[in-house]
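Dropping the structure in here first, questions after.
One chain of protein is taken out of this complex; the other chains stay put.
Up next is chain A:
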Amino acid sequence: MIGDKILLAHGDGGLLTHELISNLFLRHFENSILKTMSDAATLPLEIEKGRLVVTTDSFVIKPIFFPGGDIGKLAVCGTVNDLAVSGAVPRYLTASFILEEGLPLADLEKILTSMAEAARMAGVTIIAGDTKVVERGNADKIFVNTTGVGLVPEGVELGYHRVEEGDVVILNGNIGEHGLAVVSRREGLEFESDIISDCTCLNSITQDLLFQYKGIKLMRDPTRGGVATTVKEIALATNKDIFLFEDRIPISDEVRWAAEMLGLDPLYLANEGKFIAVVSPQEAPDIVAALRRLPQGQQASIIGEVKKGQGNVFLKTSLGATKLIDMLAGEQLPRIC
């Protein structure tokens, strides 16, 4: 049988590979397309109206299990969210795995279980995949790549070109939770906290919002580099200035406290279940109200304004100063002492 650890032989295409795929992957990712096990998946997609979008992302994260999720959930939600903020309805995913020799099979199974669960919740089907095993030391336990295919319905069009002066910036909830949840479990830094990652798939919310509010012009998910970096990217791409208001940016006490302790700026911490939307000022209050009725949007808030300018982002601090905000240069590191 397969034993309890990933062996190099699990990747050689022989019996063990076969067992791994049929006993583990197929069992968790059960669906009719995948089951055919052909070299390429045929998608029953009819695209008369709307547009097809594709995105791909590789996930490498340490630790692979963290409060609120794991690398599998992240790999599904991350790609689903990239589609969702493009205005698409996510439909299909492929999943590729690079496994390190010695990875406990129980860990792999846990990861596959949460991938399957996340995919089911998001309404996407995993239609193709691949596994490779590398020698111990040549990878960090497990790397996952997911590619997503989605459909942008007719009538939905998001893009930088739609952003105008006077638009406002909305955020659906507290910042920094994913970043700190992960950091809190890093070796050498482990600290007790109630912070859990906000890792979740956003497509159901975004689809509903886009259906109801035509004033949504652009959406982005502020993952790596955090809210600050994402807003800066929007400012640069639209060549307009964006003003953020520090006291309106939602943040939990736990995150504030832990970030303070570690010397990290929450504005630059990674998020996973968050989106930033640039919307027309007329519809903004309704959108915020609608978001606040949802579990993933209770702290939704208007955090900024688009103004004429040249791609700058400014933060109005709660003491009344105006600070220029830039992208994150390099990784944010916990302070030394």
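The criterion applied here is as follows: a contact is a pair of C-beta atoms (placed from the backbone, for glycine too) under 8 Å apart; a residue touches a chain by one contact, two chains touch by 3 or more; residues count from 1.
Keep this in mind: contacts and distances are computed from a predicted model.
The complex appears with one chain absent; UniProt names that chain "Hydrogenase maturation factor HypD" among the candidates "Glutamate/aspartate transport system permease protein GltJ", "MauE/DoxX family redox-associated membrane protein", "Nucleotidyltransferase family protein" or "Hydrogenase maturation factor HypD".
Of A:Asp12, A:Glu154, A:Asp208 or A:Asp326, it is A:Asp326 that touches the chain left out of the display. Among A:Arg162, A:Arg224 or A:Arg256, only A:Arg256 touches the chain left out of the display. Listed here are the chain A residues that touch the chain not shown: 186-189, 236, 247, 253-254, 256-257, 260, 263, 265, 310-312, 317-324, 326, 329-337.
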